[in-house]
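Taking it in order: structure first as structure tokens, then the write-up.
Only one protein chain is missing; all other protein chains are in place.
A, B and C are the chain letters, set down in written order, and residue numbers restart from 1 in every chain.
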């Protein structure tokens, strides 16, 4: 098993979980999707995050997904596996599967039923991290978990050997900059951003890349943008930021916070990559929204997306 | 299996889950605790709620708890089992265990990672309820789940055959009264309140009783208060409301939102009923808090509590 | 000028501000309304609170209202005047008017634009209170001000000579009980509750009465309930709690948080007491809502209300 590069830099798409029915993995879709994403030149693959609907899936299906996806990826890029759970034991169990399947790292947010105080959260990390079979990324996602990894907690968590980075999906740019400030000295420590429209700006602040949901649909776009940022190619960067904004129209379709995942799955289905089944409590887009997604995919150029 | 009385009225304590170590049930403690609570004359027992730390427990332990507790209760009172989960499949699985173990009903809050919109939440209930092997109580707990069962959603959910009541732990008395207004015509439909200091007042508004965490420690007190309310015995009611307030000093010990459960478990441990192990991410009270709990238990009268 | 009784106990209605047009006091309506409320046997009158739309009124109109209302009341009950403001100087100015007009006390919430930290809030009180020409009630209203007077801040504020009580409109019964615990030893210190449906219950916890918006419409009802609580007359209390609930249907009409004030003003207009003009940014109820309010007022019995 290749170890995870330190720091992990680049585009690490949070893969959706292709479903063909209730509690049923879309296995051929999964294979096509993995090839599509890896074909875009990405730097890693993140399974079972928020975009992957992890908390909505049965553990049986999560296990199946981990093993199948790792087999398809076959060491071409590092695989990160979400192990966030309200139950410590279940987090450990999923982490064990990830290690057995050959993944490179796990990703952990705060337990999300009872909101822990920061000292409680730190102690939890201090107990859990050494028991994990793989290195771990922290995952700041307060909109879902109600709990922030406050900068001071991050500072303390950096002392834990297993903790190799943080993915910030808060959308709070002031937070991102505070955490970068704290972690700047640690050259092996990775700071990735969640909301894809913040990729370019956070790289300017010293960010290491992005966990961009839109990279399920158009991986090359985000890889190109990452490269343009790295190369300091401002003209190219400017063009690509506009393209990311275009793709972002996808997220304006539908309502409720589930719309983003529905939109991505619907677009992938329009591209013939995988089915658009959603895990409960959500349902796929109905025809009116689907029509809008299809139109957008055509505008963006299905050819380009799959190139 | 005796069916659940309709409506379920009275005191239905949300039992803590006695733990003697990580992922280890305190089996003798569980037996003593069940006897203690049932000895107080309660009208039901609620396993695997928030106070029961359900989301923090492994599924293996949840299953063990359900079977052991049901065996001890042995039909003396209805047993309700929490099945709230972010995963539809896991909710079904726990509900199946509850039915197999002989429980009378299940209790369901909103999936608590992705916040569902109200139409999504209603559809979720419409799909899930018919698949459940037991009648179901809704459980309004927005502080943990981020999602309210809005009154209009409750009104629609009342049409579902399986749905027999709602437990409101929001602490929002205006909400409680709205829901009672909506459900008043349904004499078989139960509305219970969570925060125990609201028991007497909500009964005056037509509430059916309470799911009182403090009834783990002093079940008789809440049963007496319920009876005084039923009997319209204002003088007695007034005295008991004061005693509930006294017991409530327990919740002022410690900090963070986990303090309430820690306090109850610590008090039970001081009474020699069960161990005070906490599931991750929390730890039991340390000595300073424990000393304060012990002093309070003595003030309240350990003898009275166990009477 | 009669001083404010210490503690102030009973029903202190937060009077709406009758308006006949933009920035125009409904002078005859004000007189009728004062007589109506005082006729119900209330124990005080609170001008320029939230229900009085204080922050929406011009200072000129606030001044006019203070002087006119105090003249009509003419010492029959203590008058309390809201001085909450984002500007310290304007708070002082309104307090000065209150003193000149013969009011007995002022009522102060946290400055509500910039949210102050608790140490900042305490220092603010420590500077402001000694400069006030009248005793002051604190007013806990976080839904509007974003800032709670935390129990520890209340404890410290009790040391300030001018501070004689607190009105809690948070609806958070746990908070109410904490503050009562803290202030219990001070027999001269008053704790009043905002939401009227909590009047009976909070009195059981040692509350001193209520600032009940519904007492604009039906002052006698709340005075009777207060008296029944004082007398320990449970049967009567139970009946009156039901009547308060009936009156509360008024607040279910309309939408947005402004609906409560619109509803009260509309009911008063149906009773012929005053006009229902609203200060910007709000407008009176339109005909559909007005029809529902009229029907409710008839159900409640216009005669009874004005008795």
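As a working rule, a residue touches a chain if its C-beta (ideal position, glycine included) is under 8 Å from a C-beta of that chain, and two chains touch if they have at least 3 such contacts.
In this text the structure is predicted, and so the values were computed from the model without any measurement.
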{"item": "Missing chain: touched chains present in the view", "value": "A, C"}
{"item": "From C:5, C:55 or C:151, residue that would touch the chain that is not displayed", "value": "C:55"}
{"item": "Options A:195, A:219, A:254 or A:281, residue touching the unrepresented chain", "value": "A:195"}
{"item": "Residue ranges of chain A at the interface with the undisplayed chain", "value": "171-174, 177-178, 195, 197-198, 200-201, 204-205, 232-235, 237-238, 241, 245, 248, 252"}
{"item": "Where the unshown chain meets chain C, residue by residue", "value": "22-23, 50, 53, 55-61, 86-90, 93, 110-117, 119-121, 123-124, 127-128, 144-146, 255-258, 279-283"}
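The rule is short, and it goes like this: only the chains that are shown with their structure count from here on.
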{"item": "Chain at the geometric heart of the assembly (C-alpha centres)", "value": "B"}
{"item": "Chain A-chain B separation of Cα centroids, rounded to whole Å", "value": "36"}
{"item": "Multi-chain contact residues (two or more partners), chain B", "value": "none"}
